[in-house]
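Okay, here's the structure, questions in a sec.
Shown here: the complex without one of its protein chains, the others still in place.
Naming follows writing order (A and B), and every chain is counted from residue 1.
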Amino acid sequence: MSQAHRHRTPADQPDTSTITVDAYGERLMSTSPPASTRYVASHVSKAFNGAPVLHDVSAVLEPGEVHSLVGENGAGKSTLFKIMSGLYRPDAGELALGGERLADLTPRGALQKGVYLVPQEPTLMAHLSAAENLYVGALPHRRMPFIVDWSRIHREAATYFERVGLDIDVETPARQLSIAQQQLLECARALVHNCRVIMFDEPTSPLTSHETEILFDLMRVLRGEGLALGFISHRLDEVFEVSDHLTVLRDGRMVASAGRDEITRDQLVTAMIGRPIGVRTRVRRTSDVTDRREVLKVEGLSSRPTFEDVSFVLTKHEVAGLAGLVGSGRTEIAETIFGLRKADHGEVWLDGEPLEHRTPRRCIDAGLVYLPEDRGRNGIFSDVDLARNVTAGIVPRLPLRWHLISTAREEAVARDSAARTSVRAASLGASISTLSGGNQQRAMFSRWLLAEPRVAIFDEPTRGVDIGAKDDIYDIISDLATSGLACLIISSDLEELALTCDRVLVIYEGRIVGEVRDEDVTTARLGELVVGGGRG
Amino acid sequence: MSTTLSVEKTEPGGAILRDVLRKAIRLRELQLVVAIAVVVAASAVAHPNFISPGNISFMLADSVVTAVLATGQTIVVLAKGIDLSVAPILGIAAVVVGFPAQNHNLPIVAALGLVVLVGLVLGVGNGLFVSVTRIPPIIATLATLSVYGGLQFIIANGQEVVNIPNAYDALGNNDVVSGIPWVLVIGVGIAVVVALFLRHTNVGRAIYAVGNNAGAAHRSGIPVQRVIFATYVVSGVLAGIAGLLYLCHTGSADSTTGTDSNVNLTSIAATLIGGTTLTGGRGGVVGSVIGAVFLSVALTAMVFARIPAIWEPAGVGLLILLAMVTDRHSSNLTARARRHRQGST
Partner (left out) sequence: MTAAAAAPGAELRPAVKSEARGDSRRRDRNWVLALVALLAAEVVYFSGTVPGFFGGGTGLLALTEQFLDVGAIALGLAVVILTGEIDLSAGTMSSFAGIVMAVLWRDGLEIWVAVVVALLLSAAVGALNGLIITVFKVDSLLVTLAMQFILGSVATALGGASPPYGFPKSFVSIAGTGTIGPVPNQLIVFAVLALVISLLVGRTRVGRSLTLIGFNRPAARYSGIRVNRTIVGAFVVSGLMAGIGGILVSGLYNAARDDIGNSLLLPGITIAVLGGVDIFGGKGRISGVIVATFVLGFLTEGLLVAGDSSLSATMVTGILLLVCLAFKIGLDHRRGVDDRALVSRRFRRLQSIGDPS
């Protein structure tokens, strides 16, 4: 084992044809990938709990091509890739790799056939070394079966890392790798398994522009080697930079499919959102409101290294936005204001009163609420009925009778609040998990309306919400602002910010780098600022 | 591919040395060795007898049963489980072998086969409940703790093993060479085999993978439930062997053997003190064995300090709390360091 410590200068490319592997891996790798690797998904449909997510979608990943899926949140892009990699089973339609039909595909079966999905969030084993993560589940063994050949793992891992441009010690524990490095390691896993089809599900969202370039270089090299690549990104610039072919999904249907040079940016956007760009009316109210009292003041808020020196003010009736890439620190800022995280420095004032020793409870009682980004994990209590979900934010204020919670009055309160946001449900007693995403989000809004807030921070308010419900949520926010609430919207969807906000603050790598107001709030301007450009 | 991402910049020699030192200080095994040395030194100052060859040999031999149990417990904990039923498995193995040995002079090889079989069967029981019916490990093994305990009671039938054949006694208490008892050799042998198994076989690595991230392990084609099942079987077998060692070492067995000496607690304590975390996927057998030795030394030191034996469980309990609290701190530190590094690149 001693010779296997540092292999930073690998000798040559791994000779993948000679790889022999252990009992698990044997079956994984014995089938060599088919000669032609055209991967066809035809007429695929999929529904979750009765809600259709994909409807009759077809896509072809050609060898030597990067094929991008574009579309808004919830358009079904990830679902299609997950079906193609065996994570989900399609309700209808079929998959065929190099002419061979793939029925009942599992992740394991996909890997055997040479199909790999680089997941949106890397799933590595935190306490295992980078090299072991590369081979996990199929560790090569020595002549004796079951005995792991560590020296070979370390030697060959180094060459794979070299190939994807990952310069790390092969024995570095995975938990010490940055997100970008983890992403590259996931790519290397696809190479280890000798995959001919690799799909990337939004690989660039946590990456800096430099790291993105490294990933794109790798994708171009793999394309040059004749692999079929799939790609999902929210950034249209990237899509045009790296793809050969584009397929547009909207609400689970395929609305366009064309070569990169056959479609313009405007056409693409029109196809994505279903109407020509700019026609969608601004939900934002005109600034005819006179009462512009300052409600929330944040001053010098820091939590190194996530964000630093964040200062801003929200006034009554205002809808402000916070724009920034994933990982720019925008959610962390909101969670720090709401008392979920500790700040190193800085203060928060509400209506001129300092909010000290902030906890969520104190903030809610003072009139500040926060709608979390990850609804399923941090928002809803999925096994709990709608009524108790709505009143979860005001547990210390639940109506009492003889010192006990009055169920009847609690339900009345919940019903009123749910009606204010037009939650549609079979009954107040139905588990919230039986509701659609849009109705779950409405229920979350009604939870916070009950707390009678003066300031509300909405983190990705329309994530996982169908198109129709989106506009309703914009209306709710707009009405709330009209009634005096100061709102801060955090969103990756720049168009959403442009539509709803009077003013947008832009965060880049943990600092506020710009502020645009009124007519300057455009998708293009925000797009420049969020990637750190366009200063001055 | 000219652009690359690197974790570590090239460092001057001094920095590397510092890095190695820092890593070593954080190593649980080393911390434990230092702790053992401190306890031994302190006790030796007060009672010179503490470092007599006889006492050292006694302490080591005494830790073997715990070490073998902790080895099995470590495997289970690495895969994010826990086995609270090792005590009655040890007890059943001891009485199942003890009576035929006492009454019919059962050959020791047959005894070994018998305890392995007992451990296997009872371990399979645990494994089935955890991996097939998916009952949470704490509850499943807490329930089998009482079921197996009842079984032991029925098997012992109110009788006690008091006389064991010479061959057993020799195995339990004689030295291979002067100062090194047989049980110690066996214990070390088992620990080495298991440590190699965990480090160098694909099944061993699969245990770590499952403990780290069961979902990702499944995605990588590892049969997660089968691996979990196997950990309980191995733990059962090792508890069975520990039962034989216990019988040989103490020469006695009855209906409450194992349960009355709190071996559940000591095996978990040795595992945790040795640096294996309940969150799974981190730690190893070497630490657990050193942890067992540490426990034995600390408990013997308590005896030397004239602390009544009834406080032994409390001492072990305190050590568990201490091990958890200190581990929490060290992992906090590494997390902070990581965030800082990511922020600065």
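Throughout what follows, a residue touches a chain if its C-beta (ideal position, glycine included) is under 8 Å from a C-beta of that chain, and two chains touch if they have at least 3 such contacts.
The structure presented is a predicted model; accordingly, all values stated were derived computationally and were not measured.
Note that of B:Ala110, B:Ile154 or B:Val192, the residue touching the chain absent from this view is B:Ile154.
Considering the full assembly, B:Thr277 is the residue among B:Gln102, B:Thr277 or B:Ser296 that touches the omitted chain.
In the complete assembly, the contact with the undisplayed chain comes from A:Ala387, out of A:Leu185, A:Ala387 or A:Val413.
Residue positions on subunit B in contact with the hidden chain: 80, 82, 129, 133-136, 138-140, 142-147, 149-151, 153-154, 214-215, 262, 265, 268, 272, 277-280, 308, 310-318, 320-321, 324-325, 328, 331, 335, 338, in rising order. For subunit A, the residues touching the absent chain in the complete assembly are 126-127, 175, 340, 359-361, 363-365, 370, 372, 377-388, 392-393, 395-396, 398, 403-405, 407, 411, 415, 418-431, 433-434, 447, 472, 475-476, 479-480, 483.
Keep this in mind: only the chains that are shown with their structure count from here on.
Across the complex, subunit A is touched by residues 1, 3-8, 200-206, 208-209, 212-213, 215-223, 281-282, 338-345 of subunit B. Of all residues in subunit A, only 22-25, 28, 107-108, 111, 123-128, 132, 136-139, 141, 146-148, 150, 162-169, 172, 175-178, 180-181, 184, 210-211, 213-214, 217-218, 221, 304-306 touch subunit B in the complex they form.
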